[in-house]
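Have a look at this one.
Note that this complex is displayed minus one protein chain, with the remaining chains in position.
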Amino acid sequence: MIRKNRPLREPFGVFCLVIAVGATLTLLAVVLFMLRESLPVWQAYGLSAIIAGTDWSPLTDPPRIGLAPMICSTLWVALGALVLSVPLGFCGAIFLAEFAPAGLAAILRPVLHILTGIPSVVYGFLGAAVLVKFFEVTFDLASGESLFCASLVLTVMVLPYIVVTGEAALRAVPPEYRQAALALGVSKQYMTIKVLLPLAKKGLLGAFILAFGRATGETMAVLMLAGNTLILPSSWFSRGEPLSALIALELGTASAGSTHYQALFAAGLVLLVFVLSINLLLHFSGNHTGVRRREG
Amino acid sequence: MALYVKNFSAGFAGHQILKTVTLRFKKNQINVIVGPSGCGKTTLLKSINRTAEMEKGFSFSGEIRLGKENVYANQDPSVIRRKIGLVFQTPVALPLSIKENVLFGPRYFGCRDKPKLATVAEHCLQRAGLWAEVKDKLDLPARTLSGGQKQRLAIARALAAEPEVLLLDEPCSSLDPASTKLIEALLLDLAGQLTIVLVTHNLFQANRVAHEVIFLMDGQVIESGSRDQMFSHPEQAETKAFFSGLL
Partner (left out) sequence: MNWRHGQDRLWLAAFWGAGLLILLILGSILSCLLIKGGPALSLDFLTTGPKGTPLGISGGILPCLKGTISLMAIALTAAAFPGIVTAVYLVEFGEHSRLKNIINLTVQCMAGIPSIVTGLFGYALFVVYSGFGISLLAGGLSLGIMVFPVIVVTARDALLGVNPLYRLTGLSLGVSRRYLLVRVILPQALPGILSGLLLAAGYAAGATAPIMVTAAAISAGSSGNLFTPVMALPYHLYILFSQHISLENAYGTALVLVLLLLLLNTTALWLRRIKEKGA
């Protein structure tokens, strides 16, 4: 049998193809650049010494470039944000999809949309100006900044994404399931938890991973809230400096080509690899966030 | 131009739909394909004008010829699509004015001359029996037309590409009886000028317009012949059974 599913190859199509491939190669370029710029330190120090090293002083002689405190801070902040935002976000998504009166949903949805558009520097600023102040005053602290604070603000930041994606996942469940379940006389809550949640599992997992990726890569809010100390954080309530904040704070002072500069690119590479693996995980877990369905 | 289908099989992603179909569509006649739903009628039409290959995993074997020309010989399917027009089941008005819908093909094929374009539009709309209804609103968006009008517009649009064959895939299935009647009359008018292949699930319609009838089932041609022969003296048991719905 002859297969005839080749796309039409008119010149304009080839033109589009070339541009698309060229633009897509930028991603590869980003990864390659991170690798190339940081290669000397990986070679000099070795993977485990950098990842597990707890001492960051790139300007001393010899320079020490352990990233463990920052990696720990990143994980504390991001996982902490997920612990807070996922239950709240999923309950919110269920509320919006199944229980909210039409009027309330009509307010909540646009507000969620507005909030996804607010830049992280504004969240960071509000968190620092309001939340940190509140902690300082309430608990009589010298300084209210902590990983916990950063997690709290990140929670608010990723909440809209979780609610919106989660609601979409719940709505994607065909209505027949609802009718079939409710026809048995069970309550709507029971139906939601026992029937809808398992069916929407993949979409909800997607929302979870999306939020995790966002929280990990977020810079401005954590920069302004986490406290920026280079010691290994001992708890959620200690201060710390996540990878992204480290890069943002120190890149300006690192001269190009120095060990300091290379070490910051190593930090960037760690962050990038981490976030890319999360994304690929999302992709290969079979969730294509609605795009596939439309194509079909 | 007569159209020949020879040992043609086709399917999508390994699922075979047409099984070694061999057929001849007679020149300047109305050739009607009937058969139960899912028998491969639409796939056959889409294979003939090479729109089937736009779908995922399409593959085929065998041959389709338009006169002497092998339909699948050219790498570029657009040449054959122009010669073999296809009207779909759902009336589709492109999001353009009524006139621009008709001129969609001619403009692409290089006609720039304004008076000539106007003549083409009028001529095609007239052939499609729509001119009287739309001549005063040629520049209105085509979506303002009714379903039956849209379907005749689709025919006018196909005619404007000056095809040698016109394929119609259940063109009346979503239309009311009055529109259906108009389109049937139109097809009978057009029959002397070009080869028409009409797919229908409506045996009454087949009886009203067909010159030739082809009965397709499970991707195979069960029987074909002139209308009188097929309706009065079908030879195969399946044909008899299927047509008994009418008797």
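As written, the chain order gives the labels A and B, with residue 1 at the start of each chain.
Everything that follows uses one rule, which is that contacts are C-beta pairs under 8 Å (C-beta built on N, C-alpha and C of every residue); 3 or more make two chains touch, one makes a residue touch a chain.
Remember, predicted model here, so these are calculated numbers, not experimental data.
Contacts of the undrawn chain with the visible chains, over the full complex, involve A, B.
Contact with the chain that does not appear here is found for just one residue of A:L96, A:C149, A:A181 or A:A200, A:L96.
Where subunit A meets the chain that is not shown, the touching residues are 5, 7-8, 10, 12-13, 15-17, 19-24, 26-30, 33-34, 37, 87-89, 91-92, 94-96, 98-100, 104, 107-108, 111-115, 117-122, 124-126, 128-130, 156, 159, 163, 187, 189-190, 192-193, 213, 216-220, 224, 244, 247-248, 251-252, 256, 264-265, 268, 271-272, 275-276, 278-280, 283, 291, 294-295. Interface residues of subunit B with the unshown chain, by the touch rule above, are 49, 51, 54, 56-57, 78-83, 85-86, 88, 90, 92, 94-96, 104-105, 108, 154, 157-158, 161.
Definition applied: only the chains that are shown with their structure count from here on.
Averaging C-alpha coordinates per chain places the centre of subunit A 53 Å away from that of subunit B.
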